[in-house]
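First, the structure itself, so that you have it in front of you.
Removed: one protein chain of the complex. Kept in place: all other protein chains.
Naming follows writing order (A and B), and every chain is counted from residue 1.
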Amino acid sequence: MSREPERSAGLPAALVPLAGLALAFLLLPVLGLVVRAPWRSMPEVLSRPDVADALRLSLLCASLASVVCVVLGVPLAWLLARATFRGRSLLRALVTVPLVLPPVVGGVALFTALGRTGIVGRWLDQWFGITLPFTTAGVVVAEAFVAMPFLVISVEGALRGVDRRFEDAAATLGATRWYTFRRVTLPIVAPGVVAGAVLSWARALGEFGATITFAGNFPGTTRTMPVEVYLALQRDPAAAIALSLVLLVVSVGVLAVLRERWLGSRV
Amino acid sequence: MSEDAAPNGASLEADLYVRRGSFALTMRFGVAAGEVVAILGPNGAGKSTALRALAGLLPLHRGHVRLDGAVLDDAAAGVRLPPERRPVGLVFQDYLLFPHLSARENVAFGLRARGVGRAAAGARADVALAGVGLADVGDRKPRQLSGGEAQRVALARVLVTEPRLVLLDEPLAALDAGSRLQVRADLRRQLAGFGGATVLVTHDALDAFVLADRLVVLEEGAVVQAGTPTEVARRPRTDYVARLVGLNLYRGVAHGTSVTLDTGAVVASAHHATGRVLVAFPPAAVTVHREQPHGSARNAWPVTVVRQEQHADTVRVWLTGPLDVAADLTPLSVGELRLEPGAEVWAAVKAMETMVYPS
Partner (left out) sequence: MTRVVLLGTALVLLLSGGISCGGGPSDSSRPGSSANSSVLSGTVTVLAAASLTETFMALGEHFQREHPATRLQFSFAASSELASQIVNGAPADVFAAASSSTMHQVVVAGAVAGKPAVFARNRLQIAVPVDNPGDVTRLADFARRELAIALCAPEVPCGAAAVRALESAGIIPSVDTLEPDVKSALTKVELGEVDAALVYRTDVQAAGGRVTGIDFPQAVEAVNNYPIAVLADAPNPAAGRAFVALVTSSAGRRLLADAGFQQP
């Protein structure tokens, strides 16, 4: 409680202008969107059914993608943070590949793995009749591919910060490793998991390159908001700005509510 | 005396050999059911290593651990029961209460991990909390507890699982001086009610003397002395123990009632002995004089005052001469003798006050 004022008083003055500059740098483009937005035609743009479809699809896919990221990413983060094996640092570097890969290349890479003729996709098709490209599931796959590193890095960092003696304490109290992981480690790193999930959700929501390459673009099944914005840009840049603002408002709104929920009870 | 400090019919029987880098711990000892043994030693002596090995958190390189006849560790046979399957509870130095759980949930943790239902575990946790005098803190998070309360919650968390062996790592080190006294007294009472074996690790002699039935003194990974607090205090075998218990300790060779110390000084004693011995006497037995004393004190040495420390109602004066001596005097006599660093005086000890025992 008494820590807050103390901390702000200790802020070095030299950081303030730089922080202000960073804030301006981040917010000016958003301000540009707001200023240039065609406010008069906004109701018309928003009432278009394809926009509602795209928005709904975007929120659904980004949420599913972040669920996939959490379910698969947390164990991977645990492996990277805790297991000791040869090539771990190489593996850690490889995990960040989707971050440096241009998203379109990521989409092509997904084809080679999970496409109709891909290494794994071929068998998915033959054995289960599952084809991922050009489906909503494909959108989730593409978004999760691009967003997973955010979760893994965030959770791995949190896991490294955990005092491992908590796990020792749990073991001496009779808890198995699995019980300890669920009831001790995971709750302690929960803020890191939430932060990572939010980051990956935001990344998935804005994902364009890998999605349009791997999942394509079809209204109602694979056309997410970023694709909608991109196509609108071809035809009517003003409408593209309107759509971007919609995506922006919705995502900022969701993040603000999440923050309230999660951090409101914590601080 | 051998390093084997195991009494007959011990509940815990430990023969530990643990290597960690260049450090090696070698330790054999036992603890009877209901008995409290303190492992006393300076920092880095291997005390915590011993506890972690007993808890199963560190593997033994050699040796074994048996508890109530059941094998927990047997390095030769390749047996190593994992920590969660040992009936052993460990209270960590900084307690390590799980920060996301309330005090009640912390105490219930071990029961829940063993499959006890939420309600039943919560009820037993409440009983355990009441048992350590904390019936009303169940809903608090660890960060809302005082140091003493956290210590008791940690103890309740271990005791509720009904272990056969309780390990306490520096149970009072994290507390401020004010709460130490009370917590130490509480801890003593709670351990007295516990039927299993208890091993506590401390570097604080007072904790060890108050809480333990027997002491095992560990230095540089090896047992240097073991026995009841009284035995250890009376007859320290190393400078560390002597300093700890506040005794003047010397090594020398005895001829009858006279001991020639390794430094050359001669100490007269009331007991006959021969061969290499240790000589000890308490600082309170030392008297200080301006002139060479005459009378019943057979031991008198010309010494120089090095420094002095004010204690509660005595002043400890450090003297050097043919031998180094600590003396406890009243403030009045310090004033009368006009003692100050550099002052040249005589130190005397009655032969009756000295203890001589084989080294």
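In the analysis below, a residue touches a chain if its C-beta (ideal position, glycine included) is under 8 Å from a C-beta of that chain, and two chains touch if they have at least 3 such contacts.
Just so it is clear, the model here is predicted, and its values are computed rather than measured.
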{"item": "Neighbouring displayed chains - absent chain, whole complex", "value": "A"}
{"item": "Residue among A:G73, A:G106, A:P133 or A:P149 that touches the chain left out of view", "value": "A:P133"}
{"item": "Contact partner of the left-out chain, one of A:L46, A:V108, A:A190 or A:V254", "value": "A:V108"}
{"item": "Among A:T172, A:T213 or A:S244, residue touching the chain not depicted", "value": "A:T213"}
{"item": "Contact footprint on chain A, counting only the chain that is left out", "value": "38, 40, 108, 111-112, 115-117, 131, 133-134, 212-213, 215-219, 222-223, 227, 230-235, 237"}
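Heads up, the rule we're going with is that only the chains that are shown with their structure count from here on.
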{"item": "Averaged-CA centre spacing for the pair chain B and chain A, given as whole angstrom", "value": "54"}
{"item": "Chain B residues within the chain A interface of the complex", "value": "52, 55-57, 82-86, 88-90, 92, 96, 98-101, 109-110, 112-114, 157-158, 161"}
{"item": "Touch list for chain A against partner chain B, complex", "value": "163, 165-166, 168-176, 179, 183-184, 187-188, 190"}
